[in-house]
Every structure is written in C-alpha cells, then in structure tokens.
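Here the complex is missing one protein chain, while the rest keep their positions.
Chain IDs A, B and C follow the sequence of writing; residue 1 opens each chain.
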Amino acid sequence: MGPGRLHALIDGVFAIAITLLVLDLPRPQSSAHLTLDLLHPWPTYVAYAVSFAVLGLLWIEHHGMMGAVRAVNRRFLERTLAFLLFVSIIPWPTAIAASYADQGSQALPAAVLYAGTMMMMGLTFAWGWPYLALHPELVIPAASPALPVGYRRALIGGLAYVVAIAVAFVNTWASFAIDAAIAVYYAISLSPVPGLLQRATRDAAD
Amino acid sequence: MGPGRLHALIDGVFAIAITLLVLDLPRPQSSAHLTLDLLHPWPTYVAYAVSFAVLGLLWIEHHGMMGAVRAVNRRFLERTLAFLLFVSIIPWPTAIAASYADQGSQALPAAVLYAGTMMMMGLTFAWGWPYLALHPELVIPAASPALPVGYRRALIGGLAYVVAIAVAFVNTWASFAIDAAIAVYYAISLSPVPGLLQRATRDAAD
Amino acid sequence: MGPGRLHALIDGVFAIAITLLVLDLPRPQSSAHLTLDLLHPWPTYVAYAVSFAVLGLLWIEHHGMMGAVRAVNRRFLERTLAFLLFVSIIPWPTAIAASYADQGSQALPAAVLYAGTMMMMGLTFAWGWPYLALHPELVIPAASPALPVGYRRALIGGLAYVVAIAVAFVNTWASFAIDAAIAVYYAISLSPVPGLLQRATRDAAD
Partner (left out) sequence: MGPGRLHALIDGVFAIAITLLVLDLPRPQSSAHLTLDLLHPWPTYVAYAVSFAVLGLLWIEHHGMMGAVRAVNRRFLERTLAFLLFVSIIPWPTAIAASYADQGSQALPAAVLYAGTMMMMGLTFAWGWPYLALHPELVIPAASPALPVGYRRALIGGLAYVVAIAVAFVNTWASFAIDAAIAVYYAISLSPVPGLLQRATRDAAD
C-alpha cells in the first residue's frame, strides 16, 4: 500500500489539533475590564504558542520521516496511529497547563501532564524510525542511512521532556521554560534528515 | 467517477472525528486537588483510547476496501455516507459512556448506546462489500476474490457488538470490556484483504 | 489555475461541517434517568440526520459539477466561497431547529432559519452553474451540455426550500417534513449530470 492516504490522515489530524487549540483561548463574558481580563490569563497565550510550535515542528519532522517511506504496512499504520493519538490529545494538556500554571501547588500536576504528553508524542514518533530500519521493504533504498540519524534526533526530543518532568517537582516555571526551550531548539536546528535524503537520492542517481 | 475525492472526504471525517474526542477530556475548573480531579474520571481515558483505536483501525480496514475500488457511483457514495454518519457520531456515545460508566443503573443505557453505535458503524462498513461484489464495474478485476473475505471480516466486527449489547443487560463493565476486546482483536489480527489484493495484482501481472 | 486545491478546501469544509454536527447532540449531566433524557430531545436526532444527509448529498452534487471543471478563476473561487459560507454555517440552524422544533410558537423562527439557510446553500450552489456556462474556458468541452441540466436541478433544490419557509407560517412540523422530504428526494433520484458527463466524454473519445 502506498503512503498517499496515510499522509491525508496525518495532515488532517495535525491541522485539526493545531486549530482546536483556539477553542481554549479566554473568552470573558460581559467583562467590564476587557483589556485586563484578556491580559490576565497570559499563560494561556504562552501555552498556545508553545503547543502550536511543537505540533508544527513535529509535523515538519514527521514529514522528513515520511519522505523516506515508499510503502506502509498495517503494523506501521498502527504505530502511526499511536503517534496521532498523542498529537490529537495535545489541546487537552495545553488547556490544563494554561489554567493551572499560575495556581501555586496545583501547577505541579499540570506541568507533569503537559511535559508527559509531549514526551509520549515524541517517543511514539521516535518509535517509527527503528521499525522502518528493520523493514527495508518499506523504505526508499537510498534513504536507509538517514534512519539512525532521524531516530536519534526524535528520541532526544522525546527524552528531553523527561528532564522537564523531573524539574517540575522542583520548580514548575522552570519546567514550562524547558518545554518552551525544546520548541525553540527544534525551530532553530535544521534536521539533518532531509539533507541526507537529498544527498542519498542524488548519489543514487549518479 | 474516480475514487480520489471520496478518499478526501473519508480521511477528513475520520481525522476530525478522531480529534474531536479530545473536547470531552476532563477540564476541572479552579480545582484545589487537580491530580485527584484528573484521575477520578478515569473511565473517560479508557473510553477515549478505545474509541480512538476503533476509529483508527476501522480507517485501516476501510482503506483496505477502497484499495479494491477503481470507480464509484452514486449508490456507493450514499452507502459510504451512511458509514460516515456513524463515524462522525462516535464522539457522542464516547462522551456518554465516559460520564455514565461508573454511575450504577445509568450505566446500562450508556453501554447500550456505545455498543449500538459501534455496531451500526461496523454494519454500515460491512454493507459496502456486497455492493462492490454485485457491481464488478466498480472493482479492480484482480480484487474480486478479496470481496467475500472482507465482507465476512467486517460483518463479524459489526455483529460482535451485538454480544456487547446483550451482555450490558447482565453486567455493564463486562459489556465495555467486550468493546475494548474487539478493538484489541482487530489491532492484533492482520486483515487478509490487503495480502489478497497484492497477491491477485501480482498474479494478474504475471 | 487547476481545480485541485479547491477540491481540498471544499472537501475539508464539508468534512468538518458534517462532523461538527455531533457537538450539538444531547449530553445530559448527572442524569438519573439517562434513557429518558436521551430519548426526550428526539428532534435533535432527526435534525442531525437531515442536515447530515443534505450536506452529504450536496457534496455529491457539487462533486458532479466540479467534474465538469478544468480550470478555476478568482470569480469562480469567490462564488464557491459564498457556497462554502452556507455549508459551514449549517450546524448552527441545525442546533436552533433541534432546540426549538417542539417549543410551540418559538418553532416558527427556528423553522424559517433552518429552511432559509438550506435555501441559501442551494441557491449559492446553483449560482455556480451559469457562471461555468458563460465561461467555457473553465469547462471540459464535452461537459457543456450538462451545464443547463445541472443548473435546473440545483435551482429546483434551492427553491424547494421557499415552499418549506412559506409552509412554516402555517405549520412548523409540515415545514420540517418538507425539509426532510427534499433530502429523501435527492437521495433517491440520480443526478443526470454524471451520466451526461460520461456519455459526452465517451462520444468525444470516439
């Protein structure tokens, strides 16, 4: 089975998850101080921006992985579904984090839930790479050198959230700062995978 | 008419139904015991996971059926719409089941509604196979041996929920356990349809 | 500009509008009589089914029109956007109709709103056909005989709701029954447009 329709499902889930985040932005009813009531829940905007950035960047990274895929089988589809489960769930920890980040002791479970969901999303993404490495019939031949590189990058991304979870028990603001820093890191650093894929394809064409 | 745009509608409805499930996850307001308030509604998470898995697996199974289709007509489109009606409705019985699974006597209607909707989704999916068998002009010729196999698998999937409905009148937890077991069964068992399709296409190429 | 990406937007809006309907199904909180509380708002289910059917069937009809299109220009895109405006708005009159159909005198504005939105959706759909007829550079040449046929069918569909609006002032249930009957009529009757398109293409190939 070609990967075409899987792309459609993945792109759809990402597009919806990214857009559903908007439903949790503050909508004060009959406010007499609208500016204040909009500025007060500022953690909501930060949470929105970080979750949007993580989802967008992960869509780009996942795109890089799918560029190495020439066919999919049922087990690979199921691994992708596990990944999409955590993609689609992101608006939920985002809403919880936005509501409780500045709520004293209740910020701890919110920070753990947020970083924990991000960790699971990263790890289920990472999980796809070794499966591809073990099933060369699913992979564009020239792309196989890219697989361990992609796996390492995805795994580090997922495991970075373990640090955010641990730090939450000391300081929740520091934990959220780590979540944001991970997004910034992946926004700045270029993935070596697409370059590897292109070089490999060029070499194969020579 | 080629099946291309039907794919787009199907993939869109699945992607949205699967992602709208997130709107019903618990969002406690101003909780002073967030961890407890998040853990207490645990049936919600189980219902979320089961519904997500059923939708994801059914998307894969439906994908297998569409792999045999080379053209669609209006009657086939309408059968597909009947199937999509139940796909799109899934977040509703999921929310009801999540709220009432642990509510004593009120769990019975919730369990019947949940298994009943799943049954209708399965049966409207199964309904597509015999239509294809009777309209060979819609089917890739080499794929016709796969049609009765796919029909049997889909019909059994739908009828398994009849058991879940009956069991609900004795024990609602057992009924929900059957719902989950059906999802696990379809996650583990490989559909023979894609294999049949591939073998048939290979034979036709010889 | 080819019509490919317009398809993606149309299919996306239809898939979402059709799936957002689910958010308005009844979700009783802490009910002690769940079966009754689910059965009581029965107009909701009828409204859901009728709106789903109308959207699904209109997607099929619009699909037939787009089968005649080989290129799109900005004015055609804008007409399509006007049509999509009413497609995307459908969950709103559906929710109003579901809440007020059995609310005595308040059922009248609900019935007028429902049929009025459906009428606008039908008329903005119909609006596309004469534009294509006047711009042959956008149309597959063999498809031009299908244009007046498609226009008549779409226009009648839109104008049928004028009857439903007028009847609402006499009897709102009769008005809703006409809304449902229009959906049933379009479900049963085959559009002559796809057949015309196929025959024309076959003739052109001879």
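Assorted remarks:
Following the convention adopted for this analysis, contacts are C-beta pairs under 8 Å (C-beta built on N, C-alpha and C of every residue); 3 or more make two chains touch, one makes a residue touch a chain.
Note that this is a predicted model, so its numbers are computed, not measured.
The chain not shown here is touched by just one of C:T35, C:S99 or C:S144, and that residue is C:S99. Which of C:V46, C:L81 or C:M120 touches the hidden chain is settled by the complete complex: it is C:L81. Touch with the hidden chain on the side of chain C covers residues 1, 5, 8-9, 12-13, 15-17, 20, 23, 74, 77-78, 81, 84-85, 88-92, 95-96, 99-100, 103, 106, 109-110, 113. Chain A meets the missing chain through residues 7-8, 11-12, 14-16, 18-23, 25, 27, 29-35, 38, 48-49, 52-53, 56-57, 59-60, 63, 66-67, 187, 190-191, 194.
Heads up, the rule we're going with is that only the chains that are shown with their structure count from here on.
Counting every residue number used by either copy at the chain B-chain C contact, under half are found in both chains.
Chain B and chain C have Cα centroids separated by 26 Å.
Residue positions of chain A in touch with at least two other chains are not found.
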